[in-house]
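The other protein chains are all here in position, but one chain of the complex has been omitted.
Take a look at chain A:
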Amino acid sequence: MRIPCPLCGERDAAEFSTIGSAPPPRPSADAPMEDWHAYLHLRDNPAGLHAELWQHIHGCRQWLRVMRDTRSHAVASAEACRP
(Lines give C-alpha, C1' and ligand atoms only; values in the text may rest on other atoms or scores of the structure.)
Protein backbone atom coordinates (compact mmCIF):
# COMPACT_ATOMS: atom_id res chain seq x y z
CA MET A 1 0.00 0.00 0.00
CA ARG A 2 1.39 3.41 -0.97
CA ILE A 3 0.05 6.79 0.07
CA PRO A 4 0.55 9.94 -2.06
CA CYS A 5 1.70 12.48 0.51
CA PRO A 6 1.03 15.97 -0.90
CA LEU A 7 4.38 17.16 0.48
CA CYS A 8 6.69 14.15 -0.07
CA GLY A 9 5.12 12.35 -3.02
CA GLU A 10 4.02 8.70 -3.09
CA ARG A 11 5.53 6.86 -0.12
CA ASP A 12 5.25 3.37 1.36
CA ALA A 13 2.49 2.91 3.95
CA ALA A 14 5.12 1.78 6.49
CA GLU A 15 6.14 5.45 6.82
CA PHE A 16 2.65 6.37 8.01
CA SER A 17 0.56 5.75 11.09
CA THR A 18 -3.24 5.79 11.20
CA ILE A 19 -5.77 6.51 13.92
CA GLY A 20 -8.62 5.16 11.81
CA SER A 21 -11.80 6.82 10.57
CA ALA A 22 -11.81 10.57 10.10
CA PRO A 23 -14.07 11.47 13.03
CA PRO A 24 -17.33 13.37 12.56
CA PRO A 25 -17.61 16.83 14.17
CA ARG A 26 -17.16 16.68 17.94
CA PRO A 27 -20.44 17.13 19.87
CA SER A 28 -20.76 20.17 22.10
CA ALA A 29 -20.00 19.67 25.79
CA ASP A 30 -23.70 19.83 26.72
CA ALA A 31 -24.85 17.47 23.91
CA PRO A 32 -26.94 14.47 25.08
CA MET A 33 -25.12 11.25 26.02
CA GLU A 34 -26.43 9.47 22.89
CA ASP A 35 -24.53 11.95 20.71
CA TRP A 36 -21.32 11.33 22.62
CA HIS A 37 -21.88 7.55 22.46
CA ALA A 38 -22.33 7.75 18.68
CA TYR A 39 -19.29 10.00 18.31
CA LEU A 40 -17.03 7.81 20.42
CA HIS A 41 -18.20 4.27 19.66
CA LEU A 42 -20.33 3.90 16.54
CA ARG A 43 -18.78 3.52 13.08
CA ASP A 44 -20.07 3.45 9.52
CA ASN A 45 -17.37 0.87 8.68
CA PRO A 46 -18.03 0.98 4.91
CA ALA A 47 -16.96 -1.70 2.43
CA GLY A 48 -15.73 0.80 -0.14
CA LEU A 49 -14.39 4.35 0.04
CA HIS A 50 -13.49 5.28 3.61
CA ALA A 51 -12.26 8.63 4.96
CA GLU A 52 -9.47 8.17 7.47
CA LEU A 53 -6.64 10.07 9.15
CA TRP A 54 -3.03 9.12 8.60
CA GLN A 55 0.13 10.87 9.79
CA HIS A 56 3.39 10.75 7.86
CA ILE A 57 5.33 9.98 11.05
CA HIS A 58 8.54 8.86 9.32
CA GLY A 59 8.44 11.75 6.83
CA CYS A 60 7.10 15.28 7.02
CA ARG A 61 4.85 14.49 10.03
CA GLN A 62 1.92 16.05 8.20
CA TRP A 63 -1.57 14.78 9.08
CA LEU A 64 -3.49 13.59 6.03
CA ARG A 65 -7.13 12.95 5.29
CA VAL A 66 -6.99 9.85 3.08
CA MET A 67 -9.80 8.40 0.97
CA ARG A 68 -9.10 4.68 0.63
CA ASP A 69 -11.11 1.74 -0.69
CA THR A 70 -11.37 -0.85 2.09
CA ARG A 71 -12.04 -3.63 -0.45
CA SER A 72 -8.86 -3.12 -2.50
CA HIS A 73 -6.69 -0.84 -0.27
CA ALA A 74 -6.38 1.53 -3.28
CA VAL A 75 -5.84 5.10 -2.11
CA ALA A 76 -8.02 7.55 -4.05
CA SER A 77 -6.74 10.78 -2.52
CA ALA A 78 -4.67 12.20 0.33
CA GLU A 79 -4.97 15.79 1.46
CA ALA A 80 -3.17 17.68 4.18
CA CYS A 81 -5.45 18.39 7.14
CA ARG A 82 -5.51 19.25 10.84
CA PRO A 83 -6.71 16.27 12.90
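Everything below uses one rule, namely that contacts are C-beta pairs under 8 Å (C-beta built on N, C-alpha and C of every residue); 3 or more make two chains touch, one makes a residue touch a chain; residues count from 1.
As a convention for this text, contacts and distances are computed from a predicted model.
When the listed names "Anti-sigma factor", "phosphoenolpyruvate--glycerone phosphotransferase", "Sarcosine oxidase subunit beta family protein" or "Sugar ABC transporter permease" are checked against UniProt, the chain not shown comes out as "Sarcosine oxidase subunit beta family protein". Residue-level contact of chain A with the missing chain is found at 1, 12-14, 18-21, 33-34, 37-38, 40-47, 50, 52, 68, 70-73.
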